[in-house]
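Inspection log for the structure reproduced underneath, given as structure tokens.
Of the protein chains in this complex, one is absent; all others appear in place.
Order as written gives the chain letters A, B and C; numbering starts at 1 within each chain.
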Amino acid sequence: MIVIMNHCAGQEDIQLVIDKLEQAGFRVHLSKGVERTIIGAVGDRTQINDIALEAMPGVEKVVPIMHPFKLASRVFKEEDTVVRVGNLEIGGDHIQVMAGPCAVESREQLLEAAEQVKAGGATILRGGAYKPRTSPYSFQGLEEKGLKLLAEVREITGLPVVTEVMDTSTLPLVSEYADILQIGARNMQNFFLLRQVAKVGKPVLLKRAPSATVEEWLMAAEYILAGGNSNVILCERGIKSFESYTRNTLDLTAVPVIKYLSHLPVIVDPSHAIGNWRFVGDMSRAAVAAGADGLLIEVHPNPPEALCDGKQSLTPQNFKALMAELRVIAWAVGREMEEI
Amino acid sequence: MIVIMNHCAGQEDIQLVIDKLEQAGFRVHLSKGVERTIIGAVGDRTQINDIALEAMPGVEKVVPIMHPFKLASRVFKEEDTVVRVGNLEIGGDHIQVMAGPCAVESREQLLEAAEQVKAGGATILRGGAYKPRTSPYSFQGLEEKGLKLLAEVREITGLPVVTEVMDTSTLPLVSEYADILQIGARNMQNFFLLRQVAKVGKPVLLKRAPSATVEEWLMAAEYILAGGNSNVILCERGIKSFESYTRNTLDLTAVPVIKYLSHLPVIVDPSHAIGNWRFVGDMSRAAVAAGADGLLIEVHPNPPEALCDGKQSLTPQNFKALMAELRVIAWAVGREMEEI
Amino acid sequence: MIVIMNHCAGQEDIQLVIDKLEQAGFRVHLSKGVERTIIGAVGDRTQINDIALEAMPGVEKVVPIMHPFKLASRVFKEEDTVVRVGNLEIGGDHIQVMAGPCAVESREQLLEAAEQVKAGGATILRGGAYKPRTSPYSFQGLEEKGLKLLAEVREITGLPVVTEVMDTSTLPLVSEYADILQIGARNMQNFFLLRQVAKVGKPVLLKRAPSATVEEWLMAAEYILAGGNSNVILCERGIKSFESYTRNTLDLTAVPVIKYLSHLPVIVDPSHAIGNWRFVGDMSRAAVAAGADGLLIEVHPNPPEALCDGKQSLTPQNFKALMAELRVIAWAVGREMEEI
Partner (left out) sequence: MIVIMNHCAGQEDIQLVIDKLEQAGFRVHLSKGVERTIIGAVGDRTQINDIALEAMPGVEKVVPIMHPFKLASRVFKEEDTVVRVGNLEIGGDHIQVMAGPCAVESREQLLEAAEQVKAGGATILRGGAYKPRTSPYSFQGLEEKGLKLLAEVREITGLPVVTEVMDTSTLPLVSEYADILQIGARNMQNFFLLRQVAKVGKPVLLKRAPSATVEEWLMAAEYILAGGNSNVILCERGIKSFESYTRNTLDLTAVPVIKYLSHLPVIVDPSHAIGNWRFVGDMSRAAVAAGADGLLIEVHPNPPEALCDGKQSLTPQNFKALMAELRVIAWAVGREMEEI
């Protein structure tokens, strides 16, 4: 890291900073400019946050040189991480599509959706049993009953299941049923949950919080990796901006940026990002073209009857048509859509 | 709510929307313009989210007329809510200052900090026993030991304690010790936690998520109110924007906006919003001038030795000087700083 | 538009609003709910901004129903606008790539760049003679000399030229030389300039301001269309968000959104949006997959020697390789890269 002293900093201030850094095990380089002194410090980046250098007299600011994540970084592990779910690989040559309804509503709805998305070409079934809803008056999910339906439909269709875990208290239950544990956008920095999820050992789908920088997102992944679980799939799902025509702003550039900074696979959820089914197809194609390892797409047998987020759900027909287009795009970027 | 049909919508599309609204108990008004048909619907606003109108054919968009919160709204309850903590009132004539270190680090540090902030004029002690940290390698708090120290220092100084609860699993423990349960910014939409916290019945300090609109923030409060606990204190602590000189952008306008839309008390945390002690004094004065019911300020006996957020902590001397200035500002807006 | 009265509004307040609307030529519908009265008004949307309804007593808020743009809207003109530049068509089946250096630096640099991008497959040459630079101490462009070089290189290579006009005072000069007049992001709402540019009659490339909503962007286009020039090409070039790893956040979803709301062609400038050449290729592919009608890409014969934005410039080799990839993506979405 680089410590920039302000122009009033005296020799004593500088020495105090040096002492503090050396006590924390950093090697120190001093560079005196005309107006300011700059102190370079080389050492264990993971300790930087615990030294309150910017509270010391004479310190203008501290500039980190390295990203604060370590296990998640491409420098630490050069080859791509491939996460295995049954026979499927996420992060390899094949692109996986996780599709299904926003919420599990009933056996009929879920089974119909699952069969339709399977027929369309999806390889993993998504569906929420616990739903984080902005309003306390909205449908909050079928909870355990929903988990059981997911298991039953997996049995019937053979599709592995990704579903959200919202809280440490329901983690054991959700872990029994899910093939992939989804950490929702609002829980990306629920560090209690991240630490517990790491211990389960199952693949984790970590959604980006709508206000998280790429760096904060990778630090959330670092919690899981540091907890001993390296099966982390990142999922871009839109960030907050001033633009309000779409629900969030899909930050597709995050896909190649993550690929550059990290070895973890990254998928894209255009449905939640945009909040409008009309643009989901275009942005799914764009996501694959940008290098995404997969997609998370909402499909509902009858969107106007959906209990949750019908506006952003594709019909099974639209989904099927989209999958055909995606096969061509995948081929155009030298990859293949997974076929089962 | 207003349903705007697109310019291609046919009579059948319109009728389907009307039927759906009437089934959900809404009264419907139809208004046909030259280019479009507009459908007005009057009924229970809390059911709006559960009707997927925007997924219906011919629907362009749905415009809510009323805010989605009900119990939290000024229309529902006209007079200000005053939250009582022991003998103190938050939301009344007197302005309360909650001060103390970011994290409880040791008995000595906490006791020294508590005595200093009490001497300066704070009426409530803040201090984290569980710390949500961006990095898994950072100090994560003393946990139960920290809670016990808070209780001991409360005994000695008489200051009630506000401390963060991060997870439902530790809620029973934290509830034993805290006088005010703090919901951190990252947990503002942890709906599991909100529902459980409501049941405890203690006053809740609900921090605004850095990416939450005022409406989303009030909807989070609605979860607690709907759970039967009306002792909610809102806390503005900065929102995300493109400006990066300060850590977040303190949205002080939220203070009068909340006062207009809601009856709940609102306080301001300039320390976390700005991330730099240098500007905490100016913005504390501004917060009181804008009508805040209180402040949450970080004070550390020795900021450069802080294990967490030393950069944003005031020294006890600076805190004491600030409190003297705040007394004058409070008087200038017709209020008083609480004295104990 | 919908006028929502607040819950204290009396009969007199409502009547005043109705009178005002009727005087302005609107037809009025009244809808009385339990808590509030709603007034619907149908009429000329272009006059809405000039009635200060929200300043009237009893008015809670005014909700526009229609977008404020008219000539730019897809409802007004259903078929796609195709802008012609010489023999080229922007907005038709063929995708155009505008490439070249950020700034014209010298005859050698420009000629070399032009020949290289032409060899790679670009059909239009970009290059700035006037450069809006954040710092007054940075290179500000060769000005008239730069324009002359652009004209000379056009003569040699046959590539038409797009170049920025920054101010009404230099508009006559720039118009003499440019085939497409570029309005830079910072000038998107320079309404003086927009009105004057409309009069020139040449195709206009209108960059989105980094803080403009899609609606504001289309309103800027409306200025040019209302001024009598319908040859407007929109260009997405990144918006401001809290994410700071990339310079701006490329809002690719704006491409299908613009196609839905408007008939105007839309292209994408990944170079400026991202600010880092490393991700330009991925996002160029994504832009074509999302439906963009063209790309604006910075290419410099020797990026490390560039006087402006070298970091985001592709080398001619990288550009050529990217063009080959884009041909496949274009084909995959049923279009073709223009070949000359």
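The definition used in the following text is that a contact is a pair of C-beta atoms (placed from the backbone, for glycine too) under 8 Å apart; a residue touches a chain by one contact, two chains touch by 3 or more.
Keep in mind it's a predicted model, so treat the numbers as computed, not measured.
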Out of C:Val28, C:Ala226 or C:Ala321, only one touches the absent chain, namely C:Ala226
Selected from B:Arg126, B:Arg154, B:Arg285 or B:His300 as touching the chain missing from the view: B:Arg285
Taking the entire complex into account, which one of A:Ile38, A:Val82 or A:Leu111 touches the absent chain? A:Ile38
Filtering C:Gly146, C:Pro160 or C:Pro303 for touch with the omitted chain leaves C:Pro303
So that we can see where the missing chain sits, which residues of chain B does it touch? 211, 213-215, 239-246, 249-257, 260, 273-274, 278-279, 282-283, 285-291, 325, 328-329, 331-333
Chain A, residues in touch with the chain not shown (by the definition above): 2, 4, 7, 29, 31, 33-36, 38, 40, 42, 63, 65-66, 75, 240-242, 244
Contacts from chain C to the absent chain lie at residues 20, 46-47, 49-50, 52-57, 68, 132-140, 166-170, 186-187, 189-193, 195, 209-211, 216, 219, 222-223, 226-227, 240, 276-277, 303-311, 313
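The criterion applied here is as follows: only the chains that are shown with their structure count from here on.
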Greatest Cα-centroid separation from chain B: which chain? C
Over half shared numbers or under half: where do the identical copies chain A and chain C land at their interface, same or different? same
Just curious, how far off is chain C from chain B if you go by their C-alpha centres, in Å? 39
Give, as an integer number of Å, the spacing between the C-alpha centres of chain B and chain A. 26
When the centre of a chain is set as the mean of its C-alpha atoms, what distance in Å lies between chain A and chain C? 31
Pull out every residue in chain C that's touching 2 or more other chains. 240-242, 244
